[in-house]
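Shown here: the complex without one of its protein chains, the others still in place.
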Amino acid sequence: MEHRVDLLKLSDLSFRYRSDEGYILDEISLSINRGECHCINGPTGSGKSTLLNVLIGTLSRPFEGELVVSEGVTLGLVMQDPNAQFIRQSIGAEVAFALENLAVPSELMLEKVQGALRRVGLFVSLDRSIQSLSLGQKYRLMIAAQLVFHPDILLLDEPWAQLDDSGVCELISVLKGLKDEGVAIVLVEHNPSVFGNVVDTFWQLDQGKLTQGCFMPEPIHFAYSQKALVGESYIQIDPLVFRFANHDPLFTCSERLQLYSGEIVALVGDNGTGKSSLLKSLAGMQPHIPPLPIQVLARQPKLGIYGGELGLLFQRPNRQLFEISVLEELRFSLKRFGLPLDNADRVLDEMGLQHLSEHSPHLLSYGQQHLVALASVSVYQPKVLLLDDPFAGLDHLYTCRVWQQLVALSQQGTAILLTSHRMLPHTPVTRYWRLNNGELLGEGQAADTVNVG
Amino acid sequence: MNKRMHFSLQDALFIGFCATLLVALKSMLRLKLGLSGHSMFLMTFFYLICYGVVGRLGAITACGLLSGVVAMILSIGKGGPLILVKFALPALAMDLSLIVLLGLFTLRWRCITVGLVGCLAWAVKGWVEDLLLGMTMQVALVQFGLSMLKGGAFTVLAASLVPPVLERLRSHDLLGDNLKSKGKI
Partner (left out) sequence: MWAKGGKHGFGASEKLATRKSGRLRAYVTAISLLLVLVLSSSAFFVSDTYLPVLCIFSGILVLHGLLLRGNISVIGRVFMVQLVITMSLYYLLHGQSQMAQGMIVVLRILLAFIPGWWLSVSTTPEKIAQVLTWVLPAKWAFVIGASIGLLPFMTRELREIYQVQCLRGARITPKALRDPRNWQELMTCVVFPLLIQLLKLSRQMAIAAQLRYYGKTNKPTHWQE
């Protein structure tokens, strides 16, 4: 009987952060009904986060237009990084958190908690520690922690970037089940096509306007000649068993792997297979592992011995920004390594960041910060560049700009090793290393051909 | 932790994070340095950061009490309820001195003065303990002097490192509403 009533409705809603700025949301309208799945996508900085803040009511300033939430409608939100939103340590306590706050009597909790976990397909002991779960399981746990209070609308912020393919599959089947139960779902996502099976309506948010339709990124084109493996070998990994002290082996490698100058190698494996740990070991910064038969630039890796010859970017590289301006951020390493400061201006030019040179790096968008962090490493032209999941959280445009810079570096002779939890077709990757079922394998030439344009 | 300490949940969590890091770093450094007085460095630093970021009287005391409780929960090899006093007393002294000093001096000198008041409270606590333990006045006074000297040096060092960090946060609009509204979740 409630069929015709919208759970939530936005009519001509506009918002801006400062009255002297343009509108970040410009007269947008959207209505959400029971059992519907909406997917909102758009480039970085298009206002997706702002829209999310509107929906959950955490904006610091008033908006224009109308937001109507039907009486009694409740919302659940799963944010991007599951690791940074757990409140408790054990699975049962985490799911029960909302029940505690709703003053549900203790003796009724167990059944509700088990019910919520069943709905996301998590069949694990309630006393188990959250840290022992895989990332995909953690994500579903976060959903269960919302489902326990029966939200009418479930909001998910960019699940694809966090999850590997198996995690995405699990998520999709959970979402299908929820839709059938009448839960409305709103996905905010860079890569909407993956969720094609569940989504009813695709929305595109661009320049403040919300329009229906799925934005399909064009394939990336690069002027890039594939190099033969003639360069110098910069990294050599001999057969090894990789394990943390007092733990079972994480993975083994039974062949010799080499990384040559001018190559871009992608290390691909699911979450938790040990990609990041291997990368850290190559930079000599992974604690709790016995010495490994690894040579980087002809030396046993150790933090601090390579100076300007080795560069590394962790996930969320915006964490490393600290200077007062973008230019100073780039100059920092040049000063420390005694290199000419002009390099900074040159790299800013190359990467199209010159107009930001005097900006504070802390007030840029996530994509811009990402580029600045990459620029701050490119600026000293390291011989080896390691990147941990360098495209996470970036939209198509910024992904392209990162690729452009990586290609430029490799053409100057930098050997690049990057990790990813899925294959990267139609990109300038020259080879893959695979981490599968506890085995690290080299694969020779990339199977996918590179577009030469 | 009295009724008047109504911090927003975000501020309360920030204070909690600082307190937890303070305790964790202290237990890490104790193994490496084995130098008494360094705890004043960490305490002064994190307490003043809390004051600067939260920008309210009571933030330091809250951080001190939380640190004490966290230390009680986590402390390895040295626990017990008395550790609460060790963290909370300097914090309380610092907050009380802020009532007097509010708006006086530049941020830098205010930080150093407040820090030294905290250090004094810490040293006095040691002195009273020593007397209770039955030490002679001379020995207790020498101990007090040594604490003041070592702790004071660490305090001044920490307190002079805080203002540049706070000014940097402020100049980039990272404190207050800007981060709250624009910051990427």
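Chains: A and B, in written order; residue numbering restarts at 1 for each.
As a working rule, contacts are C-beta pairs under 8 Å (C-beta built on N, C-alpha and C of every residue); 3 or more make two chains touch, one makes a residue touch a chain.
Fair warning: this is a prediction, and the values are worked out from it, not measured in the lab.
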Of the candidates A:65, A:121, A:272 or A:308, the residue in contact with the absent chain is A:308
Per the touch definition above, residue among A:128, A:150 or A:209 touching the missing chain:
A:128
Of A:92, A:272, A:413 or A:442, which one is in contact with the hidden chain?
A:92
Among A:169, A:241 or A:285, residue touching the chain not depicted:
A:285
Those residues of chain B which, in the complete complex, touch the missing chain:
1, 8-21, 24, 49, 53, 66, 69-70, 72-83, 129-130, 132-136, 138-139, 142-143, 157, 161, 164-165, 168-169, 174-175, 179-180, 183-185
Which chain A residues touch the hidden chain?
56, 58, 75-77, 79, 83-90, 92-93, 96-106, 109, 113, 125-132, 145-146, 149, 283, 285, 303-304, 306-308, 310-314, 319-322, 332-333, 335-337, 362, 376-377
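As a working rule, only the chains that are shown with their structure count from here on.
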For chain A and chain B, what's the span in angstrom between their mean Cα positions?
36
Help me check something: in the complex, which residues belonging to chain B touch chain A?
168, 171-174, 177, 180-182, 184-185
Chain B contact footprint on chain A (complex, rising order)
17, 49, 52-53, 59-61, 79-80, 157, 324, 360, 362-363, 366
